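This is the structure, below, for whatever I ask next.
Some chains omitted; the rest stay in position.
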Amino acid sequence: GGAPASTASTATSGGTSTAASTEGGTATATSDLQVDVFYYDFSDVYISSVRTAMDEQLKAMGIEPKNWDAAGSQPTQTDQVKTAITAGSDLLIVNIVETSTSDPAKDIVEAARAADIPVIFFNREVADNEVINSYEKCAFVGTNAPDAGHMQGEMIGEYLLANYDAVDLNGDGTISYVLFKGQEGNAEAEARTQYAVEDANKLLTEGGKPELAYYDSSASTKYLVDTAGKWSAQAANDYMVSLLGSYNEGNNNMVELIICNNDGMAEGAISALQNVGYNNGEGTTIIPVFGVDATDSAKALIKAGNMTGSIKQDAVGMATTINTLVKNVQDGADLMANTDQFVVDSDVDKIRVPYQMYDGTSEE
Amino acid sequence: MSNSTKELALKTKSITPKQVGNALLNNALIIIMLLVAAYVAVTQPSFLAPNSLINLLSLTAAYLPVALGIAGCIVLTGTDLSAGRAVGITACVAASLLQATDAANKMWPGIGTLPIPLVILIVVAIGAAIGAFNGFFVAKFKLHPFIVTLATQLILYTILLLYVQQGNNKGMAISGLSAEYRNFVVGNPPILSFGSIQIPNYVIYAVLLTILMWFIWNKTTFGKNMFALGANEEAARVSGVNVFATTIAVFALAGAMYGWAGFVESARIASNTANTGVNYELDAIAACVIGGVSFVGGIGKISGIVIGVIMLRLIFVALPLVGMDQNLQYAIKGGIILFACALDMRKYLVKK
Amino acid sequence: MDKPALLEMRGICKEFPGVKALDNVDLTVRPGTVHALMGENGAGKSTLMKCLFGIYHRDAGTIKLDGKEVDFKSSKDALENGVAMVHQELNQALTRSVQDNLWLGRYPKVAGIMVSESIMAKETKKIFDTLEVTVNPKAIMSTLPVSQRQMVEIAKAVSYNSKIIVFDEPTSSLTETEVEHLFRIINMLRDKGCGIIYISHKMEEILRISDDVTIMRDGQWVATRPAKELTMDEIIRLMVGRELTNRFPEKTNKPGDVILDVQHIAGKYTRLKDATFQLRKGEILGIAGLDGSGRTEVLENLFGAMTREGGTITLHGKPIRNRNPKEAIKNGFALLTEERRATGIFGIRDIKENTVISSLKDYLVGGVYLNDKKMKDNTDWAIQAMHIKTPSQHTQIRSLSGGNQQKVILGRWLLTKPEILLLDEPTRGIDVGAKYEIYQLIIDLANEGKGVIMVSSEMPELLGVCDRILVMSGGQVAGEVDARTTTQEEILTLAAKYV
C-alpha cells in the first residue's frame, strides 16, 4: 500500500504506542516527573527522528523532558548526567556516546544508583550486561546491533543471487564491492562491517557463486572509513568520486556493489554515482547500494529505484518502547513491568526493537 | 657565434649551486607534487587515465571556492573558523528550497521548487551576510578574526540545528533535490564533455570563480586595498582607505564564496544535515597556507591557492591508490603544512 | 601676516584618559609659508596634527580651511580636502610595491573598477622626476632602506597636491643630503603657495626653513612668532618654560685605560664589512656616518643582536663572544635601540614591567621567586632619576610620549648596571630639555667609569658630548677623529670616503 510514512511506522511498531498513551489515562495532565534525556549528538539524523518521537510522546504523557546534547563527546555527556542528577532528575534516559567500552555507562549507573534514580540506556548499546544487571533500576532499549549486519548480508546475498549477471558488469563472474564504514571502534559499525559481507558470502557460496571481492585486492582493510568518525555523506562521496576515477567501466573494473554502514553514506555514494550517470532511475545502470537506517530520504531513493535496500531502525518504535518504561517509572511500577509484548533478552534487561529489511517491495 | 657561446658560458657560470638550491626550495611544493604524481602514475598507471585526472579536477573544483574565500581573510592576517558551518547552512537552505516537488518529507511543501538563480542569490546573500557579521566585529571592535569566527561558528551551529528541524524535515537529511538543480550543478550531460570524458559543470563554475577572484585580487581597488590593509592597517587608514568597509567586504566576499560552495556541495553530495560542511575551513586554510598565502598578512596569490587545493586533493586521492593506510593522511597533510610554511617563511625571515 | 589664513585652528581640545593632550590650542597657517610647530616631547604636536587630519576626533574647537569650517571624519576626508601628512611613525604596506603604496587609497581606475597599472606607472614617474627621487617604483617597500622609504612617504604626501602639508619629524631618519633634498622640495611647495606645517626637534632646521613658529607646552599654546624674530635660545626658553643657558652640559669625564677592544668585526647577513676600534673606561665614543653606513650594525653586532661573520671582541683583555643579547647583557653591555616602538617598548605592559625586564635576575629570591618590592623601588628610582612624566608605575608605556618612553628604556638599561652602554640615536625625537638631561646622564655614566658608544645623526650632539668620534662609511671605519679638534667638514669628508 501507499499509505503515508508516518502512519506506517506507527503500525509497524506493533501498536505499542497506543499502550503508552492510553494507559496514562488523562494523557495531557502534567506530571512533575523530571525526565532528562541525553542524546549523543543532536546533529545525527537518525537520533533526530528518535528525539522528535520522544518529545511528542513524552508531552502526551504530561512530561516535559529536558534534552541534552553531548555533541559526540563522552566527557560532555558524563558531565551532563552528573549535572542533571544534582539538579534533582527523576529519570535518566541515556543515548550513550561511547560504545566500545561500558566503563562510562558503568560510571553513569553508579552515579544513578547513588542518587536512587532509574536509568534507561537506548539505541547505542551498553555491551557489558553486568553493567545493566548491576542496578535493578537500569535497562537498555535498542536493537541487537549485529542483526543489522546479518540482515544486510542476507538482503545483499538474496539480491545478488537473483540478479547476479546484471550486477556483474564486467562478466568476470565475481562481484567487486566497496564498503563504507562509519567510524572506527564503534560497535555497530564493526558488526555491520563484519556481518554484511560474511552473511552475503555465506548465501553466495550456498548458491554456488564465488564470494564478494573487495574492489582493491591489495587493500589491507576491506573497507573505507570516515576517519573523522562522522558517518558522513561527504566522506563517502569523496571516496566514491575518487575511486571512480580509477575503477570504472572504461577500465573494466567498475565497483559493482556498495555496502554502507548508514544511509547518509549511502546517499553520498549514490550522489557520486549519479554524477557520472549511474543510478538515475529507469534506463540507467544501477549499481546496488545498501544502507542502514531507512531514513526518509533513503526510502525515497529506494522507491525511485536508485538505491537497493536498507535496514530499518524504527525510531518511533524505539521511542514507544522507551516510554513504556518511562510510564512504569511515572506510575511507580517496576522499571521492566508491562514489557511482555517486547523482545527482551533472557539474562539481562535489554529490550530489542527489531530491525526490518527495507527494499522496493516493502510495505509503506 | 663565439660571442653567443661566451654569453651562454657566462650565464651558465653565473648560476651558482646556491641559486639552484634556492630555486628548488622555492618551488619545492610543486616539485614534490609532481614527484608524488609521478610515483603514483608509475605504481598505478590508471592514475593518469583521463577519468582519474577529471576526478582530481572535480574534487579540486569542489573544495576551491571555500579556499578562495578564506584566503582573503588570511591576507588580512585573519582566519575564518565559521566557513564550514556557513557552507552547512547555505547547503541546507539551498537544498530545502530546491527539493523536487514530490520529494518525501519536502521541507517547505508550500513553495514548490524555486528558480535556481533566485536560490543562488539567496544562499550567496546568506553567506555574504554571515561574512559581513564576522567582518563587522573584526573591524568595529578590532577583535581577532579567530575569536570572532569561533563565536560565529557556534552561533551558526545553533541556527543549523534549528533549521533542519523546521517545516516537515524534523532533523532528517534534506534530500530529494530537483533534477534541474543537480543538472545545473553537476550536469547530465554536462556542458563540457569530450567523448566519454565528462567534466562536471561545477568545474566550469570553479574556473570562472577563480578568474573572477584573480581579477578582484589583482585588478581592482578593493583587491589592492585588501593587500595594503593586510600588510599594514595603519598605513591603509592614513592613506584614506576605508578600513572598516574593506574589512567587512573581504569577509563578506569570503562568505559569498561559502554560499556558493554550499550551493554546489548540496547538489554534489545530495544529503544535507546539520553536519554538512563541518571542518571545511581547516582544509581550506591548509590549502591556502600550503599555497603561500601567509599568516603574516598582505601576501598571497590565487595561483598558489589553486595549487594548495590540488595538493591536498592529490594526497587524498593518491594515498589509497598506492595502498597507503588512510590513517596516515592526516599526518601527511600536517607534515606538508609545516614543511610548506617553514619553506615559505624563509622568504620573509629577516636574517640579521 | 598680510595674506588671509589658509588654515585656522581655534580652541582645539583633546583629552585622553588621564591626559589633557590639547588644551585650547590655536594654530594659524598662512599660504606660501612654512610654519614650525615646536614643543617638548608630549607637548601635543602630533596630537594636534592628528586632530586636523581626522585620525583623532577633537573634543572641542573649530578648524577652518580656506575660510570654510571643516571637520574631517577620517584621513580620507582630509586628503580629499587638501590636507596631506607625513606621519611621525613610518606607516607603510611593506609587502607591497613602492607605487602601490604611493597610490594607496586613490588608485587610478579605468572602467570604474579596474586599477590602471599604466597610469599609475606614468604618474609615479612624473612625481619622482619632479621631486628628483630615485627609487624604483616597482621595488617592494621592505627591500628599501628606511631613508628611501621616508622619501617615498614624502613624495606621496606631496603628490596629493594639497594646500596644507604636515611634516611630523620627517628628518629623524634622513641623512644630511636627504635633508637638503627635502628642503628643496619644501621650498618648491612654499613657492607654489602651499601651507606647510613642520615639526622637528632639530633647532637648526627650524631656524633655516620656517617662516612662523608656534610653540606649545604641556598641551597648551604658548606663542606664535615670525621665525626671524626668534633665536634658538628664545625657542628653547619658550618650550621648556625656563632659561636653558647651555645645550650641552659640561664635560667632566676622564677617559682611562682601554676596556674594550674590537677587531675586524663584520656582519654575516648585513652590510657591516669591517669595524675595528677601542673603547676606554669613562670614555664617550661617538659613531658618525651617513645613513646606511652601518653604524647601527656595529652596535647590534657588538650586542649579539645580529650575526657576526668574523672578528674578535676583547673585554678587559679577555675575549668574549656576545652571541646573543642575553650573553651581551651578562657581559655588561646595554643597547638602546634605534626604533623605539618596534624594538624598545612593550606597549601594553606597564612602566614597571618595562623597566625591570632586563634586570630580572637581580630580584630573584632563592633562584625562583621575584621580589616585588624591590622591583617597585627600582622603578621609582628610574622614574625619578630620568624625570619620567607618568601618572604612576602602572601606566601602560604606550600612553607616554615618545621622549618619556625613551627615558623608561634608558632606565631599564641603567638598572642592569652596564659597563658598556651602546646608544643608538639616544635623543631621536626627544625635546631639548630632555636631551640636556640625557647628555648629562651620559656624561655622569662616563664619570662613573662606564664606556659609552653613541651613534647619532646629529653632528652637534656628537661634537658636544663625545671624546672621540668614529666615522663609518660604506660598512667600514673610515677614520677616527678627536671630538674637541675636529670639524663637521672633516667628518663629512670621511663619511663619504667609501660611498
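A, B and C are the chain letters, set down in written order, and residue numbers restart from 1 in every chain.
What we mean here is this: a contact is a pair of C-beta atoms (placed from the backbone, for glycine too) under 8 Å apart; a residue touches a chain by one contact, two chains touch by 3 or more.
If you're wondering where the values come from, they're calculated on a predicted model, not measured in any experiment.
When all chains in the structure file are tallied, the complex works out to A x1, B x2, C x1.
One rule holds in what follows: only the chains that are shown with their structure count from here on.
Taking each chain's centre as the average of its CA atoms, subunit B and subunit C sit 45 Å apart. Centre-to-centre spacing of subunit A and subunit C amounts to 72 Å, using the average Cα coordinate of each chain. Centre to centre, using the average C-alpha position, subunit A and subunit B are separated by 34 Å. With touch defined as above, subunit C holds no residue shared between interfaces to two or more other chains.
In subunit B, there is no position where the chain touches two or more neighbouring chains simultaneously.
Only residues 44, 46-47, 49, 51-56, 58-59, 103-105, 160-161, 164-165, 170-176, 182, 186, 188, 196, 198, 200, 265, 268-271, 273-276, 278-279, 316-317, 320-321, 323, 325-327, 329-330 of subunit B touch subunit A when the two sit together in their complex.
Remark: subunit A residues 5, 42-45, 48-49, 51-52, 216, 218-220, 224-225, 227-228, 230, 232-234, 237-238, 241-246, 248, 250-251, 263-264, 267-268, 270-271, 274-277, 280, 295-297, 299-301, 303 touch subunit B in the complex.
Residue ranges of subunit C in contact with subunit B, taken from their complex: 53, 55, 74-76, 79-80, 85, 87, 91-96, 100-101, 104-107, 109, 113-115, 156, 268-270, 300, 305-307.
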